[in-house]
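Below you'll find the structure I mean.
The complex is shown incomplete by one protein chain, all other protein chains being positioned as in the whole.
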Amino acid sequence: MKKFLNTADTYLTDALAGFAAAHPELSVNLESGVVTRARGAVAGKVGLVSGGGSGHEPLHTGFVGEGMLDAACPGEIFTSPVPDQATEAVRAADSGEGTVLVVKNYTGDVMNFEMAAETLGDEGLQVETVLVDDDVAVEDSTFTAGRRGTGATLLVEKIAGGSAARGDALAEVAEAGRRVNAASRSFAVALTACTTPSAGRPGFDLPEDEIEVGVGIHGEPGRRREKLRSAGEIVSDMVDAVLDDRPLESGSEAIVVVNGLGGTPLSELYLVYGEVAALLEERGITIVRNAVGDYVTSLDMAGCSITICEAQEDFLPLWDAPVNTPGLRWGV
Amino acid sequence: MKKFLNTADTYLTDALAGFAAAHPELSVNLESGVVTRARGAVAGKVGLVSGGGSGHEPLHTGFVGEGMLDAACPGEIFTSPVPDQATEAVRAADSGEGTVLVVKNYTGDVMNFEMAAETLGDEGLQVETVLVDDDVAVEDSTFTAGRRGTGATLLVEKIAGGSAARGDALAEVAEAGRRVNAASRSFAVALTACTTPSAGRPGFDLPEDEIEVGVGIHGEPGRRREKLRSAGEIVSDMVDAVLDDRPLESGSEAIVVVNGLGGTPLSELYLVYGEVAALLEERGITIVRNAVGDYVTSLDMAGCSITICEAQEDFLPLWDAPVNTPGLRWGV
Amino acid sequence: MDIELARTWVRGIGAAVERERERLGELDAAVGDGDHGTNMHRGFDAAVAAVAAMDPDSVGAVLTTTGTTLVSKVGGASGPLYGTALRAAGKKLDAERAEPAEVGAALTAALEEVRRLGGAQPGDKTMVDALAPAVDAFVRAADSGGRLGAAARAAADAAEEGMRATEPMQARKGRASYLGERSIGHVDPGAVSTALMMRALADAAAEC
Partner (left out) sequence: MDIELARTWVRGIGAAVERERERLGELDAAVGDGDHGTNMHRGFDAAVAAVAAMDPDSVGAVLTTTGTTLVSKVGGASGPLYGTALRAAGKKLDAERAEPAEVGAALTAALEEVRRLGGAQPGDKTMVDALAPAVDAFVRAADSGGRLGAAARAAADAAEEGMRATEPMQARKGRASYLGERSIGHVDPGAVSTALMMRALADAAAEC
């Protein structure tokens, strides 16, 4: 395993310590991993909290700050946080107006956050959960744990964050998040497996001429293995998968995220974006906003995901609203 | 070779086409590769132009925009641009106040930009060149081509960009850039080699337990090969190399850049930053600003560089000044 | 089952998980995200310490503390499932000693909790495929007058058989379900850890 690390066991806390050192505007509890804004909950504002396994940086810790999350609770690598972390994060985020909890749809995440929500409910805190399940590589049926939460999380957290920041009420913030999720679909492919510090070697072996298609963000193998083809062909399949699941008519407007999985350089992501843009143009879909970069990663995996979100009218001002976080920053 | 690409020959133009599609606020000449602000030169403002080989994205194209560059001229991958590209970029950036050309110190870059500057001089345009040479892995002696320009380029372009944006005159903008360069030193290590599309395979073979120490940003081997050690040990050597070359006294203030080379995930960069922060604290040096992320990359190389810049008084307001580019954005 | 035996059981699981940590991780890497070994290890490390530090007044207290520790240390899918299951089992055993039938009722409560929380049916390729036959075997042995050791041995055997039976299954719950047909041909890591837990009980109760 080739990584900058001291020991596998301290990887997470060491990385978090560095994050804390780099971002004095945030407050980082190195014991629990919970990250909050240094100034605490914002009076009169609905809280927004997210969390999940680590290894997806900048998600979620990198999205804490003005215009986005109030707190994040990262778990161990690829392991959903425990309920205690989630309750700590929500308590820190709650100013009395209630808190929206953004949860990616994984069995572990759902269960742990549910337990946290019960505890918080018992304490009299209002908590609304927004479940993100955008990954069309997984069929949403009784034969699976349901679609996974992946790239759309960026959109949900930014737009719900904008809604909370402008003073919307708890139900409205949650509703904004849910509508973004409902309007979004994603699909990912991996060129290489990723290596968790504890495993010390890649999660799967992938020959030089093969790729994993329909992967998630936890280093698991995808739906199928294919021969490596040209970017144009790969991206065309990805866009088809996304739009087959949730068609967009000619004339619609979309927000597109081309998200790197951690080991793919920016130039390749732009190349992929160019293919997406051409394909959507052919279909008469206008891309009104885009984000190209590493947002929801899978450690050092080479690969990318494509998220297409129908840009419903009220999404754009909330996407454009000021944001000041380590991972996303504009307008302030 | 595992990359998202169509053909090796079209890699660069395809990536640039995607960049153009993603950033309508910029104007991209797909023939020459020159990127300018869509609204052109800013009246009354000194122009700021940079360029160099491609493969370092977001540098330089991703730093075109308000508060930073007016134009960038990317060459082929790891190949300095030709004089025609540089002249096109400078002409687009020049509003009559003269233009500062940021050039990284490589034989090819220096010669090509010099030829461009001669041509531009003949046309009556005023051009000042700022040479960036921060990489202490290379001795600055007659036995080498001199220190390379690497991570400090981010600082030079941002701070000179801030100087130009606030209306400083040509000589002042150039002087700001030169002083940032003089105040900065960098050092990089690679965990893996990178693969150029045209070569199709890694530039060198590196066993699982070895790293290249003192690498540049063009996939070349480093000064020496070493056993992989803990992040703490590696970073300690890197910081020593930087500060041995340009010592900072206890009590000084620094801007620190921990820069990913393209294939290293953000969590590792933060881990490295944590080590740097601890080492500088031990030496009594206060980090007053930091940037942790991929800024000056080497395609898909896993590795990082550390840049330490003495934060001279006037640097901070210029670093903090608003910037709105694809690769760096705050304050607007 | 007395308090000391409960403690020995927890320690036994801790030792088994320590020993099998890497294998659990590899099994999970094949169909999931590879963290089941470290998850179980982190949880039972803490649980063993918690149980050693406490002065329990009932068998159930040992299991409840173990469950609570798992919930607050493990995360992922296995943390809440094993954690609440053990808490449910603990609630049933509020005396200093428990007869085999009472232990059987506690294990039944644990299984119900796993099924309620996770919603998995037998055949979905989860820990349920090891736990359900194990609980069934335990209860049957205890009901027919079997001693703790014998019932636990029957349970461990059944758990291991159920664990092996997950190999040809296609997963319908948890991360492995994302793989669809590609999940076939791999043993479920949670079923393996369940089998380890039942075997640890059998070993702890071997003399009873």
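Chains: A, B and C, in written order; residue numbering restarts at 1 for each.
Note that in this section a residue touches a chain if its C-beta (ideal position, glycine included) is under 8 Å from a C-beta of that chain, and two chains touch if they have at least 3 such contacts.
All of these numbers come straight from a predicted model, not from anything done at the bench.
Interchain touches from the omitted chain, evaluated on the whole complex, reach B. Among B:Leu120, B:Val138, B:Leu261 or B:Val296, only B:Val138 touches the chain left out of the display. When the whole complex is considered, the residue among B:Asn6, B:Ser50, B:Thr99 or B:Asn112 that touches the unshown chain is B:Asn112. When the missing chain is restored to the complex, the residue among B:Ala199, B:Val288 or B:Leu316 that touches it is B:Ala199. Take subunit B: the residues that touch the chain left off the picture are 53, 75-84, 106-108, 111-112, 115, 137-139, 142-145, 148, 196, 198-199, 203-204, 216, 218-221, 223-224.
One rule holds for everything that comes next: only the chains that are shown with their structure count from here on.
Here the chain-to-chain distance from subunit B to subunit C, counted in touching steps, is 2. Among the other chains, the CA centroid farthest from that of subunit C is the one of B. Among the chains, the centre nearest to the mean of all shown protein C-alpha atoms is found for A. One inter-chain figure worth recording: subunit B and subunit C are separated by 54 Å, centre to centre, where each centre is the mean of the chain's CA atoms. Work out the mean CA point of subunit A and of subunit C, and you get 32 Å between them.
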